[in-house]
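With one protein chain withheld, the remaining protein chains of the complex are depicted in position.
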Amino acid sequence: MSEIKEVIVKTDRLATDKYQVNMGPQHPSTHGVLRLLVTLEGEKVLNVQPHTGYIHSGIEKMCEAITYPQIIHLTDRMDYLSAHMSNEAVALCVENALQIEVPDRVKYIRTIMDELTRLASHQLWWCVYGMDLGALTTFFYGLRDRELILDIFEETCGARMTVSYNTPGGLMFDIHPNFQKRVKDYIKYFKTKLPEYDQLLSGNVIMRERTEGIGYLTLEEAIDFGVTGPSGRASGFSSDVRKHQPYSAYPLVKFNEILDHRCDSLARYEVRIKEMWESISIIEQLIDNIPEGDYALKMKGVLKLPEGEFYQRVETARGEFGVFIVSDGKKNPYRIKFRSPGFSNLFALNKMAKGHKIADLVAIMSTLDLIIPDIDR
Amino acid sequence: MKSFIEYIVSIFKGVWTLLIGMKITGKYVFTPWKHVTHQYPENRDTLVMFERFRGEVIMPHTDNNEHKCTGCGICEINCPNGSIEIISKSIITPEGKKKRAIDQHIYHLGMCTLCNLCVKACPTGAIVMGQNFEHAVWDRSKLTKVLNQPGSKISEGVKE
Amino acid sequence: MTNDELKTVLAERFPTAEIKQGFQYVEMIVKAEDLHETASQLKQTDEFYFDYLICLTGIDYPENMGITYHLESIKHRHVMVLKVRTADRVNPAIDTVSDVWITAKYHEREVYDLLGVHFNNHTDLRRLFLEDGWGFPLRKDYVDEVRIVER
Partner (left out) sequence: MAFNIYDFTTLTHDIHVGLAESFSPFLATTIEWVIVGVVYLLFVALFGLFLVYAERKVCAAFQQRLGPTRVGPWGIFQTIADFIKLLMKELIMPRKADWFLYNLAPFIVIIASFLAIAVLPFAPGLQSLDFDIGVFYLTAVSSVGVIGILLAGWSSNNKFSLIGAMRSGAQILSYELSVSLSLLTMVIFAGSMQFSVIVEHQRDAWFIFSGHLPAIIAFVVFLIAGTAETNRGPFDLAEAESELVAGFHTEYSGIKFAMFFLAEYINLFIVSAVAATVFLGGWMPLHFGNFESFNHVMDFIPPVIWFFMKVLTVIFIIMWFKWTFPRLRVDQILTLEWKYLLPINLVNILLMALVVLTKFHF
């Protein structure tokens, strides 16, 4: 009898235990080789510790051995979804350092390409986000529309993702004769498809329940963690480099910086959807007005930057991308640093996911739109 | 009572959003002939790549087995990955002068990132980007190619 | 604040620091021992309010290690560059600013990983990308005969 009593005393409170789960490096929702060490209590996430470096390729070290035009093709491989913006950052940085002004035509084309890249990136993000929430069909609708943008890239730049379209002083080629017509056709087509995105996923009650009030990141935290891009703007962090330090043709176009103060997953979702509309409007403003002129300046065979330190910020689809070149006057950089948006965004994940369920962790991570080579570099 | 009405309304609103979603997918499922995928190996004959598509570096030869490469090595310098190696030889021109010329233009496709810098840098336009994208081979050594064909020589009139 | 205004205000506030106009931004070079104090003042003083650390870079100079901070104020929209050099190159150490800007915690881990700069008082100074026991690849004297092929 006394034995039984003891057992009852021992089990009067249901014993719970924390346990750790490795999400990744091979996990469907990490979109690459990110490893998250998740501490769980039942389904509740107590702590998320990202472990990076599985695809660290030492791009910064590699860049120290090659010349400035050659660096550009390596920047394709970091954030492969905003390859054109990363290219542009290096090209702009070198142009600024050499104090040359590229022709207007180049600026216009670069801006259009930027926005097309942003559209393509946000489309891929949208379809993957749907998939992370469990709506598998979104994946194909997003890719369907993205493929057409990639076709435009392929026709003009010669590659679908790793475009390498910029060079210091201009562009690799002039735009293809079909370019303007194709882009206009595409914009017309995509304007009919984008409302479908809203109807299929944005309005869906399950999706709303899954995202509203989930993954809260306040403005102060967003600034403190350096969470930029759509993720930061959903917390009200006005971080759009296109607006605050405009480059290329951005000073010439009218567009709104999408800000949202709800700070949750839904806000991050809607900021991106609205940014797609803004991108469409920017492209529409520019596509008919591309001025005539050279597509590239005649540059010297060997580019040597003056001694000094140069920093260039651009806005990629994921946030603020920075190139910091320390030059000692040689043809290759003394030190080059890429400030990648994904790196800073990733580490806010712990703050956002704490206390939510595993399923929310996946959904929150997806709203950050992480690209692993961008984090690891 | 108010919360009860809200509860009922929320059910209908929720179901309505679900039905809208089903309308979108339903629109596609009942038009299955509007699929967007390509049947790749079957459409090989009709598949045309864009003219600027970067599939591999090639060196075009004329019918007389002549190319434009002078063996200057600028492409080798411009390549970021070291995927081009130029082996040159010295030949004796008809005038009796000794001259450097290309022996082998070695191209490692396996290392190439198709960045177009070599093509852009080439002063004589000897190398261009080819549109072939089916590069799969059983043996990695087959990815190392010699671009100038055996017995080929440089075209007349290409400036050194 | 424009760059010139910022320069004068900074000069008033930090008389010991060396302030100059860089290529784009105002640059301020502080001594290693003043770093933490300067950083927290830059963030907390209402005049500057540099609340956003854009970028933290470690640079391997011939004699010492340099750390460069790119700072922006979201309130005032001005940008500046804060620079500091360590005393030693082989075993560099410097104060952390991770308690000022949280994001510095991870950027400092990256610098520690790739350059071997030790950050004092950092709560979680582990390698970020590479395995333990790996060298510091971004140092100029790093040799790896297997993985680095010199042309």
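The first chain written gets the first letter, and so on, giving A, B and C; residue counts start at 1 in each chain.
To be clear about the criterion, contacts are C-beta pairs under 8 Å (C-beta built on N, C-alpha and C of every residue); 3 or more make two chains touch, one makes a residue touch a chain.
It should be emphasised that the depicted structure is a prediction, and the values quoted were computed from it without experimental measurement.
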item: Missing chain: touched chains present in the view; value: A, B
item: Touching the absent chain when the full complex is considered, from A:53, A:103 or A:130; value: A:130
item: Option from B:9, B:36 or B:87 whose C-beta touches the chain left out; value: B:36
item: Subunit A, residues in touch with the chain not shown (by the definition above); value: 19, 21, 27-29, 43, 130-137, 139-141, 144, 200-201, 204, 206-207, 209-210, 357-360, 362
item: Residues of subunit B (touch criterion as defined above) contacting the omitted chain; value: 11, 18, 21-22, 24-26, 28-29, 32, 34-37, 39
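As a convention for this text, only the chains that are shown with their structure count from here on.
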item: Where subunit A and subunit C are represented by their mean Cα positions, the distance between them in whole Å; value: 25
item: Euclidean distance of C-alpha centroids - subunit B vs subunit C, Å; value: 41
item: Two or more partner chains touched - positions in subunit C; value: 151
item: Residues of subunit A engaged with two or more neighbouring chains; value: none
item: Residues on subunit C engaged by subunit A in the complex (per definition of touch); value: 22-25, 51-55, 57, 59-60, 68, 70, 74, 77, 81, 101-103, 105-107, 110, 114, 127-130, 137-138, 142, 151
item: Subunit A-touching residues of subunit B, taken from the complex the two chains share; value: 13-15, 17-18, 20-21, 23-25, 36, 50, 52-54, 78, 80, 113-117, 120, 129
item: Subunit A residues touching subunit C - in the complex, by the definition given at the top; value: 52-53, 56, 58, 60-61, 65, 96-97, 221, 223-226, 237-239, 244, 308-311, 313, 320, 322, 324, 326, 334-335, 337, 339, 343-344, 347, 376
